[in-house]
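Removed from the display is one protein chain of the complex; every other protein chain stays in position.
The block that comes next holds chain A.
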Amino acid sequence: MNELFDDFAQAHARQNGYQLAQTLSPVAPPGQPNRLRAIWQGTNFHSVKGDIKHFIKTNTSHRQKLDHTEVNGWVEVYMAYWNAIGEILAGESGKSSWTKVYESWKELTSMLIRGYNSFGFAAWTIPSLYMVGKYLRLFAIKSDEERNRTANDPAVGASLMQDDFDSETDKQGQLRDCEQHLKRIFTLCLNDRAPLEESRKWGIYFIINLLFKTYFKLNSASLSRTILKTLAVYKDKGDMPPLEMFPKSQRVTFKYYEGILFFLEENYVEAETHLTEAWKLCHKDAAPQAERILTYLIPCRLLTSHVLPTKALLANYPRLQELFLPLATCIKSGNLRAFDLALQKGEDEFVKRRIYLTLERGRDIALRNLLRKVFLAGGFDEPKEDGGAPVRRTRVPVAEFRAAISMGSGGDLIDPDEVECLMANMIYKDLMKGYIARERGIVVLSKKGAFPGTGL
């Protein structure tokens, strides 16, 4: 107990928010596995309030003295904290539940938010909001899992007045509830009118990232747009410090999510910009993070600029290599059949990461590469006049393309109309320049750049 508040006082003396946040951790530090238990056993229900007040006062007295109301605020916070770790410890011995842990942690969150609203907590202490918010979300997820495990029909009374069942919403009830509280922290940071140096606005990106994570988990990623819109309003007013001034870790996460939002909206150009930014900011040793960014950046690049990942890049990320290398090889060689198989093989993984529908479109590039080969194999026309530069044969019979596509698709003969349809698509998407003269059964390709971007 004394140790806890010694840290507390020290953090206050140094105005070290992260040190302060550590005192509100629900996890014991590696060096002191018994810390939580020690705190819990340091007092009891009857004297907890008095004890905490005493410890705060004695520990801060010879250092930075705290304002009377602020002390009261912290007493409330640490009382809630003490209760919460009581639940956590009880849970470890099977005497409590994650739901109870969540409820008690929620109380702590409320107390902390109240500290800012009513007891004048200073802005440097916002890392404690990070700590509390982070675990609030984790406990909510645990609680949802627990409830879904134990109760088959968790809805009690809720669905009584509905026309239909609402099982989906209920499965993540706690996380939805948690979102409400994270939103409160968001508002708390957003609406601070103090001068920038001592503003809670510096907490905004941390909490936004937390909200993004929550929305993605709730399968309603689009709600993140609301947050971004609100943020944009403040940015436009010049009422928000620029992103560049925030810690790098927060910027990477923010850019990553922003990129993914565009990715899910099929705006691959924007997605690429944001993901590239995240990629560049990402610490070189943060492999898991880099891997996640690349998971979306690679499909993005495939569609926007038809660029495949190099072997050297993939070599650093075995999982990504497994995911993308077979596809990349097939796209490169224009092997449609193998592409389909590779896509099918990785389908579950791709679907899980929500990149399946994007990668599927890589088939266009594979097809383009195949058609290009046909064009190359066609060789050159006789120069019209002696000494003229050789000109590639630009009138290619549909039959030749048909043979190639049939071979590429595994050998079955493809309907000529379907071949034309696929060619029409290539032309429509500007992957190939030229036109189909159906009556004559030939494809007339452009003399200059029949396959844009491929050097032909």
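We adopt the following convention: a residue touches a chain if its C-beta (ideal position, glycine included) is under 8 Å from a C-beta of that chain, and two chains touch if they have at least 3 such contacts; residues count from 1.
Keep this in mind: contacts and distances are computed from a predicted model.
Participant: Leaving aside the chains you can see, what is the UniProt protein name of the one that's missing? Options: "ubiquitinyl hydrolase 1", "PCI domain-containing protein", "Mediator of RNA polymerase II transcription subunit 18" or "CDC20/Fizzy WD40 domain-containing protein".
Facilitator: Looking only at the record, the undisplayed chain corresponds to "PCI domain-containing protein".
Participant: Just to verify: which one of A:217, A:235, A:361 or A:393 makes contact with the chain not shown?
Facilitator: A:361
Participant: Quick one: which of A:15, A:61, A:117 or A:226 touches the chain that's been left out?
Facilitator: A:117
Participant: So which bits of chain A touch the chain we can't see?
Facilitator: 110, 113-114, 117-118, 153, 155-157, 159-165, 167-168, 180, 184, 187-188, 191, 219, 221, 264, 266, 347-348, 351-352, 354, 356-357, 360-361, 363-364, 415, 417-418, 420-425, 427-429, 435-438, 444
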